[in-house]
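What you see is the complex with one protein chain gone and the rest in place.
Going in written order, the chains are labelled A, B and C, and every chain counts its residues from 1.
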């Protein structure tokens, strides 16, 4: 309930959209294993470079459709994915390239999907918004705002029905908390005691509509109160804060068999999608974003703490760049799906009289 | 927000579904004008007798379709309608016969609608679930659970858009608080500061599903917290408590131009609809309902207070019975809509090529 | 063989499938404690308990979507949507999710779920509760839509739907629940989705219907026989996929056809049937394909208006007579 909801570092947001993280309550770099920190740094940097390369490929028309990037959400993603076990399930919205990579899909598989190639993780059928991999248990990438919530709730129902010990994580954006599916899903998850953590990536806007102009209760983690779902807020630009909050809630979901709501506060560093110049943003906002770039900040913190040496930094940057280049090359050189496969995925169980007409064909083939 | 929500008489419900009203905090009979009290009594009794007659007519097949009665909700309805001004708008669900009468539609108009006659308030096109009268500003009677919420919110938007001082009241059942439209409507109403009071008639069940088995936060008035909408709970079987809570909120909605949420605690005295034997109810529940019959209770309270004399009681009961009989006769003797009117209400603006085909007609009339 | 109602056939089959496969479970509004708005699930909560017979909140989008998600992990939910009118609230989950998940992700994950829901007017339920909108599902690739018209088909088709790995919408009808028919005892046969049935052979004209109108079509055909008119009757049974061959084969023989449908005429199911016939049996068609359907209005509550607006044995008979006249045959 709202009154029991604990506010982790991140705190409330001022109307200008600035936010300060109360470092005193946050976990410290000093108390972490250097290797762990470097691993986080590497994974955050991979997402950053991957998305930059994606933007480039999009402007070069190697990628089509809509293309939403995770720039500015790297710490959130790595923190969340660190909290999940391999057996845990993940459902996300369409802004999921980074999640796909961080959950364990190869950069090649994700980039090839963006290029629409048959080597893509969804065989080129899904594209940017629809990454899916049964193996790593990322059960989609969904483009309909809120569409993933009932599905994720159902996945948690299946886990509970079977008495399994997996947890489902359901990611969504701030604007998504205003749609009916949010209400119906949280109510059902709480009513049926399902092991699921709903994560709201509060990046301060929908497309251009701010949280304050879309949500009558802008402190989104408090919205769990209408379902007796405990809500927590964390600083989404602090990988350690996100990791700890997410680990706490996923493990409680697992042991208590209850749903939880986690809100992470971050900032979208570019437009809503690659084509959006984000003219509606003020200079101050853009400046605030730059000066709080989660990757740059973590990098300098690690350097200051002596964890990230010049050599280590160079090694990591080179290997990340190499991985991204390799992914792009792989995608570029992968085959396009063959038109003969057009009717391969309409039904899982073959059925009589299924239509396999091409646009110019008559209804009755000669 | 939940923590600021004041709980008026009614209090929290025990798991058995029993509820006690804390009379100490409730307004007292002594402090009311006898004439006022007798008027409430008369109107409550009219709803009671009207619904009993409706049930009878339904079993005699004079009424078709679904038929949901207000038995047990008489105090709630009279309390709510007393709080509204004539110019205020009302939207309800399908359990609305009593509201229609209490908002000012003649018993004749409502009964004729139930009989499906052209003299019915909706000309026989709506039936039990779809009472509507532009004059008295009852803007429907809706059979889709939750369907009235966005509509009522929009009506409040129109009032606000024009700077009017009307208030919109939107009635719904407890089970309706679990559907997406509830979430989307309360959020929009709060976000846009609309003058609307959402009223949840908590009669303890949906059809047979109890509040506890349907709503993860069973104290429904607290659900406003997710939208910063103040919630209040009142004893729905106490006409004075409902009147005062509703008057307070409607006037605040008018002056503050804000939405509010009112939950009234009552009990459905019969099945979900006339055809439902309500086998799923326990003896205790049925007994509790009978012993707390709002009409009987109010009657004995007025008698004890010396407000309701034997003569007055007889006069009121006779006139109510007469009014109901007159309504039934009127309905019985009213004409059925003529088949020639079948295509009269598809469009308000006439349009070329509109289909007026009867089932046996060819597409192209000779 | 025993003679049971359509309702009983559905209940017996659901019950048997739940015994057969632990992954099969039922969910929907008021199916447990209330035992179902139309009592299809009567007794199931007592027998299987709350884990497998779940009363849901009133949240069509939420619980239908939850069923889809549960099926993605291999469960086989059988969801009851109280009437097809309410399914509009779950349409996004059904059309944009259930129907898309298998294809959109390159065939990685199937969605083995069933949605049971009744359509049907004629109960004086008014404009929002009397619609026949199976079209909304029949139009969508990725979904399978079946519409049994007899107790035997209800059983064999529900069995097929539950065992199929794709999302299947099984269309029921308020007007069929109490209809009776022979059903083989402890049968395990599975109907083939995508196949229509010639339920009556004849040479004079083809009458095509589905769900309640397939039943009406058979009755009409019997009466026509007394007039010496020998009608062939096709029960579509499957709306998606649509069995065009069976339709065209019949009309190529009879030379004329009338479609009987409970929905609105313009853009209704019958439009595709007529379009299919004119394309597939063009050279054999002796008269235009006529369609008997609901008048295109929000269905009024008042009985005389409702009755006039709905297709019936009478209106179907009229259309058959006029069609036969058009092919130059003398009729009553």
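General observations
Here is the rule we use: a residue touches a chain if its C-beta (ideal position, glycine included) is under 8 Å from a C-beta of that chain, and two chains touch if they have at least 3 such contacts.
Quantities reported herein were computed from a predicted structural model and do not represent experimental measurements.
Note that the undisplayed chain, when the full complex is considered, contacts A, B, C. When the missing chain is restored to the complex, the residue among C:96, C:123 or C:179 that touches it is C:96.
Contact with the omitted chain, checked across C:62, C:112 or C:126, is made by C:126. Mapped onto chain C, the interface with the missing chain covers residues 61, 85, 88-89, 91-92, 95-97, 99-100, 102-104, 126-128, 133, 135-136, 138-142, 240, 242, 263-264, 266-272, 274-275, 277-280, 282, 285, 287-291, 296-298, 300. What chain B contributes to its contact with the hidden chain is residues 89, 91, 120, 122-126, 130, 132-134, 139-142, 144, 147, 149-159, 161, 180-181, 183-185, 187-188, 191-192, 344-349, 351-355, 362-364.
For chain A, the residues touching the chain absent from view are 64-66, 116-118, 122, 124-127, 129-130, 142-147, 175-176, 178-180, 206-209, 213-215, 272, 280, 336-339, 341-343, 345-346, 355, 357-360, 362-363.
In the analysis below, only the chains that are shown with their structure count from here on.
When chain centres are set by their Cα atoms, the one at the greatest distance from chain B is A. Multi-chain contact residues of chain C, defined as those touching 2 or more other chains: 57, 59, 61-62. Those residues of chain A in touch with two or more other chains are numbered 180-181, 183-184, 187, 191.
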